[in-house]
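Yeah, one chain of the complex is gone here, protein chain that is, but the others are all in their spots.
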Amino acid sequence: MSAHKGADASLASIANLDFDRASRRGAPEAILCDAKSTDQLVRIARAIRERSGDTGTAPALATLFTRLDTDKAAALGEELPGFFFDEEASIGAWPASEPTLTGGLVTIACAGTSDLPVAREAELTARYLGRPTRLIPDIGIAGLHRLLERLPELRESACIIAVAGMDGALPTVIAGQVACPVVALPTSVGYGVAAGGISAALTMLSACAPGIGVVNIDNGYGAGHLAAQIARWAPRDTE
Amino acid sequence: MSAHKGADASLASIANLDFDRASRRGAPEAILCDAKSTDQLVRIARAIRERSGDTGTAPALATLFTRLDTDKAAALGEELPGFFFDEEASIGAWPASEPTLTGGLVTIACAGTSDLPVAREAELTARYLGRPTRLIPDIGIAGLHRLLERLPELRESACIIAVAGMDGALPTVIAGQVACPVVALPTSVGYGVAAGGISAALTMLSACAPGIGVVNIDNGYGAGHLAAQIARWAPRDTE
Amino acid sequence: MSAHKGADASLASIANLDFDRASRRGAPEAILCDAKSTDQLVRIARAIRERSGDTGTAPALATLFTRLDTDKAAALGEELPGFFFDEEASIGAWPASEPTLTGGLVTIACAGTSDLPVAREAELTARYLGRPTRLIPDIGIAGLHRLLERLPELRESACIIAVAGMDGALPTVIAGQVACPVVALPTSVGYGVAAGGISAALTMLSACAPGIGVVNIDNGYGAGHLAAQIARWAPRDTE
Amino acid sequence: MSAHKGADASLASIANLDFDRASRRGAPEAILCDAKSTDQLVRIARAIRERSGDTGTAPALATLFTRLDTDKAAALGEELPGFFFDEEASIGAWPASEPTLTGGLVTIACAGTSDLPVAREAELTARYLGRPTRLIPDIGIAGLHRLLERLPELRESACIIAVAGMDGALPTVIAGQVACPVVALPTSVGYGVAAGGISAALTMLSACAPGIGVVNIDNGYGAGHLAAQIARWAPRDTE
Amino acid sequence: MSAHKGADASLASIANLDFDRASRRGAPEAILCDAKSTDQLVRIARAIRERSGDTGTAPALATLFTRLDTDKAAALGEELPGFFFDEEASIGAWPASEPTLTGGLVTIACAGTSDLPVAREAELTARYLGRPTRLIPDIGIAGLHRLLERLPELRESACIIAVAGMDGALPTVIAGQVACPVVALPTSVGYGVAAGGISAALTMLSACAPGIGVVNIDNGYGAGHLAAQIARWAPRDTE
Amino acid sequence: MSAHKGADASLASIANLDFDRASRRGAPEAILCDAKSTDQLVRIARAIRERSGDTGTAPALATLFTRLDTDKAAALGEELPGFFFDEEASIGAWPASEPTLTGGLVTIACAGTSDLPVAREAELTARYLGRPTRLIPDIGIAGLHRLLERLPELRESACIIAVAGMDGALPTVIAGQVACPVVALPTSVGYGVAAGGISAALTMLSACAPGIGVVNIDNGYGAGHLAAQIARWAPRDTE
Amino acid sequence: MSAHKGADASLASIANLDFDRASRRGAPEAILCDAKSTDQLVRIARAIRERSGDTGTAPALATLFTRLDTDKAAALGEELPGFFFDEEASIGAWPASEPTLTGGLVTIACAGTSDLPVAREAELTARYLGRPTRLIPDIGIAGLHRLLERLPELRESACIIAVAGMDGALPTVIAGQVACPVVALPTSVGYGVAAGGISAALTMLSACAPGIGVVNIDNGYGAGHLAAQIARWAPRDTE
Partner (left out) sequence: MSAHKGADASLASIANLDFDRASRRGAPEAILCDAKSTDQLVRIARAIRERSGDTGTAPALATLFTRLDTDKAAALGEELPGFFFDEEASIGAWPASEPTLTGGLVTIACAGTSDLPVAREAELTARYLGRPTRLIPDIGIAGLHRLLERLPELRESACIIAVAGMDGALPTVIAGQVACPVVALPTSVGYGVAAGGISAALTMLSACAPGIGVVNIDNGYGAGHLAAQIARWAPRDTE
C-alpha cells in the first residue's frame, strides 16, 4: 500500500469513488452519509469538487448525499459551493441546480403524515435525476375516499411511489387501480409487530396486485432512483 | 389413577370433556379433530351421546367437530345419529339442526376464492352458535370496485369476518368503511414470504384502522365464535 | 399542487384529515402523535378547531390524541381550549368532556402493575367513545386466586380487554371463564424472549379458548375502540 | 344471497372475476390456479369464454393461468379451445396467440439452471403482455466471466428481470452495470439458511446498487407483469 | 483408523457408545432412533447386548430407545430378548423390567388429548429412571375448573411435567399453585402461529411464575429425565 | 371500584400483592422493579412493611426486589429499615437477613466475566430462599481445562445453574459430566447473531445432554428460585 | 439467441458450464444435482465428457456431482464411463480416480451418528480435491471423554471440519483445544427449536473460541472444499 501518497492517497485509503457511474448507469454515485465520519465526507467532497474542476464542466447530474444530518451538511457546504440541503429529507445535492425535467411524471403517494421524510427523500431523488414529480400526502387506506379522490391524479403518472409503514397496504390498493408500475416503499414508522417496517415490507412483497416492485425499508433514495429510471421513456402525461 | 374404571375410565385416560362450558360461556365445547385418532374421537363422541341421554334432552346448541376429515367424519356418523358434516369446511356438528337465529348479522367477507374453506368454517360456526350469516366471496382489494359494490351489504352487519391470505389487507380496508367490529382471519393461502399466513397475520395486527381483532391463521372456528359473541346483542339490521 | 395556499394549504401538504369518519364509522379520527412534529400537530389542531367552529357545534365525540408526550400536549393545549391530557396513558382529548355513557360495561383486566399505562389508554379510549368502564389491576395468572376473586366482576362485562406482557396468558384464562368477547392486548413489558411483546402476541393468537380477538402490541387505543364497538348494543349488566 | 341463480350464480358463489381490469390496468386478470379446485377453475374458464362470446371479439390480451399443473390444464383445455400450456413454467394462456410485440426488450437473466421454471414463467408473462423477451440462463456470480460476456446483451434491455435463489446477489451485480431498471425475482431454490428463498429476498432488498425493485419469492408472473409495464414506453433498443 | 477391526470396528465407524454414562450421570445413554438407519440401530443393539454379557449382569437401569417406529422396534426386538416397546410414546427399553421406584412422585399434567404421546414418552422415561409417576390428561386452562379439581393431586408431586402446545400457558398456571419445580414441555401440536411449537416454547420461557425449567419442543425424554433427577431426593409424598 | 379508599386503596389501584404465595409456594412474592415507578414501589414497600407489622412477626423468608437500580433502592431503603441492596446483581431484600441454609448445594457456574451480574442475581436468590451456594466464574468451554479442573466441585452440587451468553454451550458440557439437574440460564451478553441472548437460549433448548431446564434470558431470579426448589430435599453433599 | 444450434445449443439453453474454474480456482466446477432434472444432468454430463475428449487428456481433478440420488446417478453412469457414486454421501465423481493426496490432513469430526451422511460428503470432497482425510464419528460433547480421547488425533490435523446438529457446540469445544482452523458444518439433524439446523448455525457463528469459519447447513461439499483449500500448504503432520 506504500504507493498511496499525498492528497489522493488520503482518499484512497477510505473510499474508491465510482466516477464512471454516470456514463455506465445514467446517474452519478450517491454518498450514503450516516455511517461515514465528517472527516471522511469532507475528503470525499473535496475529491468530487476536484474532479469537477478536472473535467472543466459541471456534471450533467448532481451528486446526492443521503441520510445526511445538519452538522455534516454544514461541513460539506464549506467544501462544495452552493451546496443544497433539505433537512426534512436528510438529503444534499451538489451542484444544487436541478436538471431539465424530462420523461413521465413520478407521483409519490404517502399513507400518513409520519411517512413524509422518506417520501420527500424519494421525491427529491427522482427530481434530481430529471423527472417531474408530485407528492400526495396522507391517503392511507383506513379512509378510502381520500385515495379515491386522488385517482385521476394518480392515473396521470408514469410511475407511482407508494410510501407506507404499519400495515403497508397502500401499494396494493393503488396498483389495482392504475396502469403504471408502482414502487413500494415501506417505512419504519410503526410500533408493536410493525416496528422497524418488516411487517410493511412483507405485506408489499405479498401484494395480490401485480405491477409492484419493493425496495428496502426507508430507502427513499432507492425508490426515487428506480422510479426515475422507470419513467425515463414515458410521455409527460400517460393517460 | 386406580379409581378410573370401565367405559368412563377409558375416556378419562385421554380427555376431560368440558360439559360445563355451555352454561359458563354460552357455547358448548368444540372438538379439534386433526390431532386426535379416530379411536379417541369415537370415545369422545360416545361420551357426548351418553351425556345427552343422561340429561334427557338434546343440548340447546350443537357440539362442533373442527378440522375433521371424511374418514373420521364417517366414524363419528356411526356414533352420533344424523351427524352433520361439511367436507369443504372440514366441520361437523351434532345434533345437526341449527339453533334459532338471533342477534345481528355476521358477514364473512372473503379476499379470494382460495380462502373459501376457512371462510365457510367461520360461517358455519357462527350459524351453529345462533347468528344469521352471509358470505361474500372474492372481494380482494386488488380490484377495489368489487368491494365498493358490496359496501351496502357490509354495512348491514353487526360483525364482519374479513378473511384474507397473502397481503392480508382486506380487514383494514373494510374496517375503514364500516361502524361494526371486524374480526380479521388470516389464511395460510399464499407462497414466498406469504407462505403459512404469518405475513397476513402481521398485516392485520398492524392495521391502521381501529376496530379490528385478529385470530390465529386458518382459525375459522375461532373467528366464527368471536363474531357470534360480538353480534349477540345487536339488532338484526344495524343500519 | 400550486392550488394549495394559505392556512389550509399548509395543512394539506402534510395531512388529510378524515372529518367524515364519525359519520362513516361512528367514531372520529384519532391522531397518532409520536411520529409527528409539534409543528405538524399544531397545524392539525388548528384545523380541528376551525372545523368545529365551521359546524357551529362541538362534535358529539372528542378527537383523541394518542402516544402524546407532555411537551406536545402543552402545545396542543394552547390551540385547543380546555384540552384534556392524561400523562400516564399518554392520551389527550378535545373537547375534554366525556360523552354520555351507553351500552355494556367494558372491563380492562391487567396482568401486572407495569401494564397499567397501556391499560389506561384502552380505558380512556372506550370511555371517550361512550362506554362505562372498570379497570382491574394486577390479576396475572401466577397467582390465580387474584383472578378468581374478580370473576363476578368480570362476568358483568359486555367486553373484557385483557392486558398482559411476558407470557401473555391472561386472555386465555379469562376467556375460558366468561361469555362475553375478550380483546387481547399484548404489551411490550418484558425482557429476554418476551422483549417487545412478540411472545405475548403469539400466545394470544394461539389461545386455546375461543372468543378472543388480538390487537397490536401496546395498542391501547385500538383495544379500547374495538371494545367500545363490541359493547355498543349490549345491556348495562350482561349477567 | 338468494339473488344468485343459474349458471352465473354458481360462479358468483366462489369468484368475482375482474373483467374490468384490462381497461383499468392495461392487462387482464390472471387466475392463480394452485389453490383452486379443478371444478372451480372450470367454472371460471366457462365464464371467461362466455364473456368473450358476449363481446363478440377476442380480447386484445390473453388471460393467463398461473401455477397450473398438467391435470388442471387438461380440464381447462376442454373448456377453452386452443388453450396454451407450458408445463415447465406451469402457465397457461387463452387465447393462445401472443399479441403484437411492442415497447423495449425485457431480458430475463438467470443465476442457475434450477431457476429456469420461474424465469420462464416471467418470460412468458412479459411476452403475453406484449413485450419482446430474451432469456439468458446460468450467469450466476460465482463465475463472473459468464455474466461479463453477456453485458452487451444485457445493456440492450429496457428492463432486466434478474432471477436468483441461494445468495440472491445477481440483481445487485447486474444493476451496477446497466442503466435500465432491474426487477429482482428471488427463487425458493436453495437449502439450509437459503431454504424457501427468504435469504435471497433479503439480499435483494438490501442491494447496494439502486435501480432494483423486488417481487415475492417465485413470483415469476409478478416479475413479468412489472417488467412489461416498465418496458412499455421504451424504444426497442435502449443503447 | 486401521486399528478398528471385526465386529467392534463396524460399530466404531458409526457410533461411540457412552457406556460410562450410568456411573457418571446416574442414568445410561439413550439412543435417539429417528435419524438412524435400521442397520445402524441393530449394530448398536448388538453392542449393548454384548456389553451386558461382558459384565455378567444386567445393568441397573434399562437403555432407552426414543423416537422409535414400529419397524425399527421389530428389528431391535430380534437382537434384544424381551425388548419393551410402547407404540404411542414411540419408546423402547431394554431390559424391559422397570427398576424399583424411589424418590418423589413425578406428575405429568397434559393440556390436551393431542399432547398425550409426548406426555407418555416423558412418563415412561421418568419411570424407567426409577420414579413413581402419575399422568393427568386434558386439564388445559381454557376450562380452569378441570385443573383446579386436580390441585390436590398436583400438590402431592415432587416434580410436575406440564405438557402443552398452542398457547403453552399450562406451566405458568400450575407453577403458581404448587411448591415443587415444574418442567415445561412444549409440544408441536398446533397450527398457524402455533405451528411447530415455537409459540408454546416462548410462552413457557416468558412465564411470570418462577420455578419453571423449559425443555425442547416434543422432548418428552428430556423432560422425563430432568424430572427424575429433580425428584430423586424428595420424599414419596411432598405435602 | 368506589370501595377502595385511603392508604390501602392507593395500593389496590396499582397492585394486588400475593401475600398468600409463601404458604402456597414455599417462597414469597418477588417484586420486579424495572417497569415500576419509584412511587409505585414505595406504595408496595409500605404495604409489605405494614403487613409485616400486622402479623407481628417478620416473615420466614425475605421479599426480593429484582432489577432494582440504585435510585429506587434508596427510596425503598427509606421505607424498609435495614433494606439489603446488591448493586451488581440489581437485587434487594427485606428483611435483610438470610434464612438458615438447608438442602443441597446450589452451584452457579459462569461462562465469562460478563455473565457475573446475572449469575449473582441467581446466587442471591437461591441463598435468600435458604440454600447454600457457590459461584464459579469464567469457566467457558473455549478453554476446557478451566471447567475440567472444577469438576469435583461441580459434582458436589444438588443443582447447578450454568450461566452463558454467546454460544450458550456451557450447560450441555456440564450436564454431560454430572448427575444433578442443570438449570440453563442464557444471558444477553453478546453481539451479532448472539445479540440479546436468543442464540444462547436456542442452544440450551437444543442441548444434546438430558437433565437441563432452561429459563428466560437474563432471568437470574427465576434460575435461582428453580434451583432452590430443586435442591430443597437433597443432602448437603450429593457425592 | 438464434446463434445457439445443435448439441451445444441444447446445453446453452439451460446451463453455462464453468470449464475455466479449475485454472482460476484450483478446483473444477461441481454440479448441484437435486434441483436439476435427469435430462438436464445428462446434457451436462455429455458436455463434460466431450470437453474431456477435446482436450485429449483427463482433467487433473474430478468433477463432483452433489446431492445426487440413485436414479440420477444411474443415468449419469451411462454417460460417464466408470462413474463413481457414494449413496450415503449422495455424491458422484468423474473420472472416478482420486488425485494424488498432498498437503495437510483434513479431519472430519462428527457429533453424532446422524451427522454421518453430511460428514462423508465433506470427507469425499476434500479427498477428491487432493487432501488426506480422517473421519472421527460420534464425539459429541454430551460425553466429553469421547472427544478428549481423540485430541491427539485432532491435533495432527491441518484443518478440522466439525459436524454437528442440535446444539451445534462441537466446533467451539474443538477449536478451543487445537491450533489449526476449524470449519463448522451445521446439520439439519434435530427437532423442535433445532429443526432445520438454524439453531446449530447460530451457535457456531456465536462461538466464543476464535478460529472457526461456518458454512451453510448441510453443505458438506462447501466444508470439504474450504478445508482442502486451507490444508493445501500445510505439512502432512502439523504437530
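In order of appearance the chains are A, B, C, D, E, F and G, and numbering begins at 1 in each one.
Just so we're on the same page, a residue touches a chain if its C-beta (ideal position, glycine included) is under 8 Å from a C-beta of that chain, and two chains touch if they have at least 3 such contacts.
Computed from a predicted model, the values in this text were never measured in an experiment.
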| item | value |
| --- | --- |
| Of D:Gly104, D:Gly192 or D:Gly220, the one touching the omitted chain in the full complex | D:Gly192 |
| Which residue of D:Ile14, D:Ile44, D:Ala207 or D:Ala231 touches the chain not shown here | D:Ala207 |
| Residue among D:Val106, D:Leu154, D:Ala169 or D:Leu185 that touches the chain left out of view | D:Ala169 |
| Missing-chain contacts mapped onto chain D | 111-112, 140-144, 166-169, 172-173, 175-177, 190, 192-194, 198-200, 202-209 |
| Residues in chain F touching the chain absent from view | 112-114, 116, 134-135, 137-139, 142-143, 145-146, 189, 191-195 |
| Interface with the unshown chain - residue positions in chain G | 24-27, 30, 104, 158, 176-181, 183-184, 201, 205-207, 210-217, 221-222, 225-226, 229-230, 232-235 |
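As a working rule, only the chains that are shown with their structure count from here on.
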| item | value |
| --- | --- |
| Chain B-chain C separation of Cα centroids, rounded to whole Å | 27 |
| Inter-centroid spacing, chain G versus chain E (mean Cα positions, whole Å) | 36 |
| Residue list for chain D, restricted to those that touch at least two other chains | 201, 216-217 |
| Overall pattern in which the protein chains touch one another (line/ring/star/complete/other) | other |
